[in-house]
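All protein chains but one are shown at their positions in the complex.
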Amino acid sequence: MANQWQALTALGNEMAEVVEIGPYRIAERFDVALASIAMRRGQDKAFAAAAKKVKVPLPDPARHETGSPFSAFWVAPDMWFVEADFATHEDIVAALKPAFGDAASITEQTDAWVRFDVTGERMAPLVERLTNLDLAVQPEGFASRTIIEHLGVYLVKHGANSLTLYGPRSSAQGLLHALEVTAKSVA
Amino acid sequence: MSQSNRISGGQIDRSKTFRFTFDGMPYTGHPGDTLASALLANGVRLMGRSFKYHRPRGPISAGSEEPNALVQLRSGARQEPNTRATVAELFDGLQASSQNAWPSLKLDAMAINDKLNSFFTAGFYYKTFMWPAAFWEKLYEPIIRRAAGLGALTREEDPDEYDKGFAHCDLLVIGAGPAGLMAALTAGRAGARVILADEDFRMGGRLNAESLEVGGRAGAEWASAVVAELMSMPNVRMMARTTVVGAFDHGIYSVVERVSDHLAVPEAGKPRQTLWRIYSKRAILAGGATERPIAFENNDRPGIMLAGALRSYANRWGVAVGDRVAVFTNNDDGLRTARDLQSKGVDVAAVIDSRDGGDLLPGIRHLQGAQVIDSAGRLGLKSVTVRLANGKTETIACTALGVSGGWNPNVNITSHHRSRPEWREDISAFVPGAGGPANLTSVGAAGGALSTHGALATGQAQAIAALADLGFTATADTLPQAEDAPIAVSPLWYVHEGKGRAWIDQQNDVTVKDVKLAHQENFTSVEHLKRYTTLGMATDQGKTGNVLGIAVMAELTGQSIPATGTTIYRPPYTPVAMGTLAGRSRGKEFKPFRLTPSHKWASEQGAIFVEVGNWLRTQWVPKPGETTWRESVDREVLATRKSVGICDVTTLGKIDIQGTDAGAFLDRVYSNTFSTLAVGKCRYGLMLREDGMVFDDGTTARMGDNEYVMTTTTANAVTVFRHLEYCRQCLWPDMDVQIISTTEAWAQYSVAGPNARKLLQKIVDQDISDAAFPYMGAGNITIGGMRARLFRISFSGELAYEVAVPTRYGDALIRKLAAAGAEFDAVVYGTEALGVMRIEKGHVAGGELNGQSTALNMGLGKMVSKKKDSIGMVLSQREGMNSADGYRLVGVKPVDPNGSISAGSHFMEIGAPVELASDGGWLTSKVYSPHLGCDIALGYLKAGDQKIGRRMRAVNFLTKTDTEIEIVSPHFFDPEGERLRG
Partner (left out) sequence: MIINHPILGPRDAQEFVYLGDANLINRPDGMTAGIEAFHDYLYNRDNPAGEHRELWYHEQGDRSWLVVTRNTVTHEILKVELARDVAKAQGRSK
């Protein structure tokens, strides 16, 4: 079916965009499926068991955990965002629902977000002009929602020089613009 | 004249020469100079004219407290008014000009004000421009603005960029003089995260301006060594050219870094300035102290400055402000100036010391018990007149006079949380009072420790104490040797002799006489004094004059200074440019905009976009030959009603609501019932606020037993979600409900019109006949194998569906819909056509959902179920909201089909006078209906349900229209709804 349905990235292109400015590389990611998964009340045991069975990590608050085929980060009490490879998990809800059944509320989030992976040496000056989070003291795997230029963004710290940002898809151009001008400012 | 006043020494780089101009005249200076130091080196003392009297003025300081030397820097769009020459870092090619003078600085026509000074005394604004009130705008204000202006704006857009940033630390040290350096060093060596911010481009504070030794070497050298050590520490961040302008709650400081102000033009892409928000766990104020003058007659001539500034220019910049200088002091610090200048080879004419007794300065004419009573020199100081201890007067020729009335600790930031400074008698100055910002302590001169040793010792001790709170162990290393002399000040605020004017606040031209007048007219409280005389206002906020003014008032009232009180300082510490506060949020970048999934395609079609919230929505899509928007909109409406139209409705809020209590939850938040809705169906829902007013509306579909999809209006998507979280967490915490926004996850299009089904059936894989997919049906479908959602709902009143696919396929879907619709002459319609069709159908939207209307007002009163509890149900039953003569939604048509009506018009009876008492309500929304061929409107009319068929008037004061109208049902089109069920 896919050939009938030309997908466009959040930036409105057929291919994901990569921007390089000074030491920074800002790469749009278009190959990740995303779903929210929320535990239903009183279903703690069933929920945990199902997660274990299909290998969905359930990290602590403010944490991201990488796994295969699923990675996940905490977004709210009893709620996580689950990531998977888009090529194999385009219908990510259908992939998760059989295992969780009535233990979880699962919602597709893939296209609600634009994802940028930001890498580069000297990440600190870039980050501190974008977000108020004290990222320098946070460990790898830190994940949090934050505000970048008026936009609500999920930020995951993979390492000292590697971040993932999930911003609202409709404002993809605005978020990229903010990243670009800031990168130029500190490059 | 090439740097004729330059003497040896100083921290300037003489190997490089900068060229710059002031009022068009070329001069030279060196790296390390300020504009003021370079001009003084070139013998230029006159730098500005005063605000009110246009008196010739030169700098009185060498720092950010400067009231006089305000100049314009640069030219063109980068021209910046009201910049203090004393802190403007010199760069090659700098163009500076004086301001507030015409035709020139030396020959200023407005100096006539000086001759009319008796007219411009304290309170003159209040007395002179009292009446008639109508004169204010047209006459008084323009005159005052022209005469009393500061610099001028260019009215061009600022070409520079401004960043914002967020920085975090354990300890923020404000000021890099001896106290701040010692505090930062102590904390840095202990391993704490330290930020050291200093407004100067060279760290070291007063050590750069003094000949004092620290640890056996020149103070400036010691400072350089400490700065170098701090720079080498990864845990210490050194921020020069950075001013802490405000203290906010919980350790947050607002900080301006002048990234590129010392360059002619910022590097490409780099900001001019960065506004930092610094989060600190502890903070130390080491902001130093500001010297204050002694007021005497004509104490404002160029060449008269603070004694410490005179010393700064000599020691730091190698500038002798005059070839023959004198010092007027009431304390030992003034003597230091005389000694330093003499040792640099400057001719010191005399030291006029108001105190009696004590040691005489060796080798200098030290006049004890003497006072300066007047000065001479029109555009610059030529001599001072001195009353000697023996009662005789003597005129002493000099071209510079240093005045020292003692030092005021820079307590400003400690006042930002309304803490009042406290008076300390031993140093005759205000020091930080109790109740300042939590976790902020003051050290060094800012805390009242006025010696170098005191600065080092308090800086170290307070750093240790602050770090101990945070669990760091900092060691008290042996302090370097430094002077620890007392200030030995003997207060003298103003010289009582003389009939002329003695300036207190030079920026606002406030004199001792003005304070006396305020006292005489009973404006004796400090706050009244400030407003009546303008003491302490404008760009310098009274840094040099405030305490003097208070002291004069204290003397007049016979009260002590602490009993007289002090004004408290507010942020910012020094002026902040608006561009810095705006950052990147200006023009097109004020806020990020949001694009719909069909944006690319719509752009290709030539769509006109309109901002709705932050969204850019298609407003209409003009076709070739169409010359007015109405032509396009009429065509879109008629074509949709005739065949089929397509509209992007992605912007409507979508919220996924799941859980075993999802239905019960919706029953609580909607005024009507949703728990009984069948799976695969949707229903229009009305949401109230707890006060009974309508909050939002939309269609909610049941996709499964425990799964609903709610839609909200575009405008309220965020607030509805917030409200649902509030209900779920605060009101019914045990309900099993999970919610998440899916607004952007799905691209959703409305397909409306008699041929809507035919069009969709061409691409939908399942049967969507009326039997298989009836009115208000909802479900998951596939389109060419792609997972999709279909809702049979209508806002236009036509047979209509909303169809959704994952957003990345939204562009593909709109192209498929357009292609499939070609045989039906399908149109794309925008928000204007949508508005026309919804008003033709009498559906409420923005103008009706105005936050002060009830369900009853909208004709939807029956939707509020009283069989169950829901938000707003109880208070919607209040008597006043249910009166029979309350507002009801009605339709409106002009009696003459060619008549024009406008939204916002008020209903009035025919023949009624146009006055408030005749007001019967108002028209909320109006469009031209191509279907009916006339203007139509909706409106809230008192007892409107009883007035259908009546003729009234629509009166509009703004458009000055008064049109006869007919009140009709709000359902103009297909009132039985046969079309949408077709």
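To keep things simple, chains are lettered A and B as they appear, and every chain counts its residues starting from 1.
Here is the rule we go by: contacts are C-beta pairs under 8 Å (C-beta built on N, C-alpha and C of every residue); 3 or more make two chains touch, one makes a residue touch a chain.
This is a predicted model, so every value here is computed, not measured.
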Contacts of the hidden chain among displayed chains: A, B
Residue of B:7, B:183, B:346 or B:735 in touch with the missing chain, whole complex considered: B:735
Which residue of A:119, A:132 or A:161 touches the chain not shown here: A:132
Sole contact to the chain not displayed, among A:76, A:99 or A:187: A:76
Absent chain, residues of subunit A that touch it: 61-62, 74-77, 132, 144-147, 152
Where the unshown chain meets subunit B, residue by residue: 248-252, 279, 438, 661, 664, 690-691, 718, 722, 725-726, 729-735, 868-870, 873-875, 877-878
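Keep this in mind: only the chains that are shown with their structure count from here on.
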Whole-Å separation of chain centres (CA-atom averages), subunit A against subunit B: 33
Subunit B - residues contacting subunit A, complex: 161, 163-168, 268-271, 274, 277, 279, 584-585, 589, 591-597, 599-600, 614-615, 656, 658-661, 706-707, 734-736, 738, 740-747, 784-787, 805-812
Of all residues in subunit A, those that touch subunit B in their complex: 1, 4-10, 12, 30, 36, 38-42, 78-79, 91, 102, 105, 107-113, 128-129, 131-134, 136-137, 149-151, 168-175, 177-178, 181-182, 184-185, 187
